[in-house]
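Shown here: the complex without one of its protein chains, the others still in place.
Each chain carries a letter (A, B and C) given by its place in the written order, and its residues are counted from 1.
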Amino acid sequence: MIRGRGGEPLSTGPGDRIRFRRSPVAFPATPPETELRDGWTVVLRYEGEDDHPGPWLVDLSHRRRWDFQDRDIGAQTPMDLPVPERIGAVGVHGPLVINRLNRTQVAIWHLGDGDPPSTPPETGFTETTDGHCMLAFVGPGVPQALEHLTPLDLFDPARATPFLTQGPVLHVPCQIVTFAVDLVVMTFARGYGETFALAALESGAIEGLRPGGEESFRRAFA
Amino acid sequence: MTFRLTCPVCGKRDVYEFTFGGQDRGPRPAQEGLSAEEHFRWVQFRMIPGGWEGGEGGGVREGDRAAPQEEWWYHGQGCGVWFRTTRDPGTNREVEGGGGG
Amino acid sequence: MRLRRLWRPTPLKRHYDVIIIGGGVHGLATAYYLSRDFGITDVAVLESQYLGFGGSGRNTAIVRANQRTPENVRLYDEGLKLWRVLTDELDFNLMFFNCGSLLLGHSEASVGAFRMAASTHNFMGVHSELLDPRQCAEVIPGLDISDRPAFPIHAGLYHPPGGIVRHDAVVWGLAKGAAAHGVHIHQGCEVRGIDTDRGRVTGVRTSLGDIGCNRLGIMAGGYSSAIAAMLGIELPIHPLTIQAMVTHPLKPFLHHVFSSTAYHVYANQTLKGEIATGAHMDPQVNYTTDATAYYLKHQAEALVDLMPALRGVRFMRIWAGLADMTPDMAPIMEGHLGYDGLFLDAGWGYFGFKSGPVAGKYMAEYMATGERPEILEAFQLKRFLENRYSGETAAVMKYGHWD
Partner (left out) sequence: MVADAGAKTGGGLADRGSPDPSVGRPDCRRPPSHGRLPEGRLPPGPTCRVDLSQPLEFSFLGRPVTGFAGDTVASALYASGVRIFGRSLKYHRPRGLYSMEGESSNTLMAIDKVPNECAETTELKAGMSVRAQNVRGDPQTDRFAFIDRFDRMMPAGFYYRLFHRPYRLWPLFQNGLRRMAGTGVLDPRRGLEEGIRGEGGIRVEGGIEVEGARMGSDVRAERYLNAEVAIVGGGAAGMSAALAAAERGLRVCLFERRPWLGGHLVWRVRDFEGEPLHRRAEKLAVRLRAAENVKVFTSSPVTGVWGENLVTGFTSGAEGDLFRECHWECRAKTVVVAAGCMERPLVFNHNDRPGVMQVGAVWRLARTYAVLPGGVAIFSVGDDLSLEAAADLADLGVKIRAVADAREAVRQDAALVTALEERGIPVLAGWAASRVMGRKQVKGCELGALKGEASRRFGCDLVVANAGMQPRIGALATVGARLAYCGHTHTYQPVELPGGVFAAGSMTGLRDPRAIEASGRLAGERAVESCGGSAPGPDESLPEPAPGCDIRHGPDIGRGAKAFVDFDEDGTYKNVVESAAQGFDVPELAKRFGGFGLGPGQYRVAGQNLAMIMADLRGDPVETATPTTVRPPLVPPSLATLAGPGHDVHKRTPLHGELAARGAIFRRAGPWLRPRYFSEDTSCRKEIRNVRRNVGILDSSPLGKFRIFGPDALKALQRVYISDMRKAPRGHCKYSAMCNDMGQLVDDGVVIREGENEYYFTTSSGRAGSTVEWFRYHTRYDRWDYNLVNLTDVLGSLNIAGPNARRVLERVTDDEVSNEVLPYLGCRRITVADGVEARCLRLGFVGELSFELHVPSSYCQFVWDLVVEAGADFGIRPFGLEAQYCLRAEKGHVIIGAESEARVTLTDIGMGWLWDCGDTAAKKVGAPALRACEKQPGRMRLVGFRVDEGSGSPRDGAVVVDGAKIVGYVCTTRRSEALGWQYGMAMVREGVAVRGGRTHIRQEETPGRGESCSATVVPTPFYDPGGRRLRA
């Protein structure tokens, strides 16, 4: 028996191995409860989470995501979802969220419960799950925590939630969806994941930001 | 001075989110029969009428005010779209209604 | 001590043999050498604001000759030697503080680049030395040579002949010298148009009236492209805003200039004790001299990373000037530019201060004799039309030379 660096059991024959997957983010906290899902080790809860009112930073990098592009995107229904008419608009359809990025492009996120759909065969789709780090800011105090990370106006009262913002957080270009005053989800290039998350926790600690498990996100998203 | 640009996708954003793409000079010229000098002029040579307004310590100056110019910008820190806008090099401000081309 | 005006107010004549647009270091130096070396004293220097309003009064006063290519090293080396000479000649203390400069490198590649520079300089008799990080910290105590900074220090290019000069004094000293030889200096005289006749420059239109001339020199620093535009002349010059700032004054502790291209920062301690530091440029062409909050923060981030002791120091002033950037970061010194009698000395980018006197010396020769001095061969406009860059920067441009 050989063990992988993360302690995953590896047998000697390739056929028997667990094809484990790694998130770009590893929080400096102890998870009492994890779940193995499609190769990802998903943290459901962190130690001491129940005694903390929030805000939490939740790693959702394992959630599946797609990029869909088409010149005539308004006429398309990728994954049977209506494409939001306005650029910057966000549609929530059950477990799926569709963000209108620009004239020709949408991003689709699987954020709800249940199994994610598989990638449709149309040319316009590219699965981008592995290209991003996805983080959620959950709980009371999210706006204050984010004030330490970005100059973007993520809580403009003039905009109806949910809405999309594309811009820099910690100087890294991000796609950010504001679902509510206590729920913001963002994606950015996977390579930044580790240092971004650490910086976010460091600056956000002033407002009580701590690592949270997927459960806290699921409660907020529901 | 810090200013903002109007991205056609994201709206007004701080100029430091963008990459400057130069004056709008129209599509690249046909390469058939293009002389070397014409090409290198097209790439590098620009006319930037100038002057400055209300210079430090001066009042408003009449005369040669800079002409607003059409230019290209790329929203690299945001949506990743190239767009045209009109900006006045004399004030370093986007001209009203310049955004979104 | 008897106090006299450094340059006397003079009447504005309706015609001069030579008119120079720009009352900065380049314009005044050219006027000074025209009158001193060539007996051409019917010269007017026109300045739209006050002497030294532009880059001459806004730079961080660093002088050096550690350029990349031989053509440039030669010119700047001669320029560097002029500070002592001029101090004597002008009887005006330009306060050349020969403290040496240290350029910091932050990668393996920078070591090669520095070795090339040092080899070039020393081959030409210009003193430069490649240092390792430990030697850098000996030259400038307080530099963080650990691997803590985002860009750890890999090497240094130490250049003892460099230093700082009191920039305003250069402007005033040259004005004093030029005026003593009969040059007229007109402040608050803004050029608004240029007259030509049958391919010759004949005069300028100014806020104080029209003035005729036989020869015209455009030496207006960041505003040169605007002046050229009056004649419909396109140039490969972009005027860009560049910012600088100073801290509260401190007792001397930084005894050399240091700079870093990775951090986009250069700094020195003035004779008054402030840390004067300059930053990178914004890419968009413009003629404003507005400072931005962005650079105040950027500069602080860079400086505290390089020299942690600066954390406890405060910025007290930020300002901006214009840099007239060319694609290859070398100047354009050209005669008979489209019109007989039209001379251009521009495109110095952020090297305009250190080059002022030497550029003026050779531009004066050019304007006086009509013959291009050999040393200026490398700085002709046509190199841009032949794709023969000077090599002053190795960096390849993206879409154009603004990036």
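The rule is simple: contacts are C-beta pairs under 8 Å (C-beta built on N, C-alpha and C of every residue); 3 or more make two chains touch, one makes a residue touch a chain.
Since this is a predicted model, take the numbers as computed values, not measurements.
Peer 1: Using the touch definition from the header, name the shown chains in contact with the chain that isn't displayed.
Peer 2: For the complete complex, the undisplayed chain touches A, B, C.
Peer 1: Which residue, B:8, B:21, B:50 or B:78, contacts the hidden chain when the whole complex is considered?
Peer 2: Counting the whole complex, the residue in contact with the absent chain is B:21.
Peer 1: Quick one: which of C:17, C:78 or C:168 touches the chain that's been left out?
Peer 2: If we include the chain that is not displayed, C:168 is the one touching it.
Peer 1: For the chain that's not shown, point to the residue among C:206, C:259 or C:292 touching it.
Peer 2: Checking the options C:206, C:259 or C:292, the one contacting the hidden chain is C:292.
Peer 1: For chain A, which positions touch the chain that isn't shown here?
Peer 2: Residues touching the hidden chain, for chain A, are 2, 4-6, 10, 14-15, 17, 19-24, 28, 39-40, 53, 61-62, 67, 69-71, 104-105, 123-124, 126-132, 140-141, 143-144, 147-153, 155-157, 170-172, 181, 189-196, 198-199, 201-203, 205-208.
Peer 1: Using the touch rule from the top, list residues of chain C that touch the missing partner.
Peer 2: Residues of chain C in contact with the hidden chain: 1, 3-7, 50-53, 57, 70, 84, 87-88, 91-98, 106-109, 111-120, 122-124, 127-130, 140-142, 144, 146, 148-151, 166, 168-169, 172-173, 247-254, 270-274, 290-293, 296-297, 299-301, 303-305, 307-319, 327-328, 386-391, 393-400.
Peer 1: Which parts of chain B are in contact with the chain that was left out?
Peer 2: On the side of chain B, residues 1-4, 14, 19, 21, 26-28, 30-32, 34, 36, 39-40, 43, 54, 56-58, 60, 72, 74, 76, 80-82, 92-93 touch the unshown chain.
In this section, only the chains that are shown with their structure count from here on.
Peer 1: Line, ring, star, complete or other: which one describes how these chains touch?
Peer 2: line
Peer 1: By mean C-alpha coordinates, which chain is most distant from chain B?
Peer 2: Between chain B and every other chain, the largest centroid distance is to A.
Peer 1: Provide the C-alpha centroid distance between chain A and chain B, rounded to the nearest whole angstrom.
Peer 2: 36
Peer 1: Just give me the whole-number Å value for how far the CA centre of chain B lies from that of chain C.
Peer 2: 25
Peer 1: Touching residues of chain A toward chain B in the complex: what are they?
Peer 2: 87-88, 101-102, 151, 165-168, 171, 173
Peer 1: Considering the complex alone, what residue numbers of chain C touch chain B?
Peer 2: Contacts found on chain C: 49-50, 53, 190, 192-193, 207, 223, 225-227, 229-230, 232-239, 241, 282-294, 327, 384-387, 399-403.
Peer 1: For the complex, which residues does chain B have touching chain C?
Peer 2: 1-2, 15-16, 19-23, 36-37, 40-41, 43-52, 55-58, 61, 63-64, 66, 71, 87, 89-92
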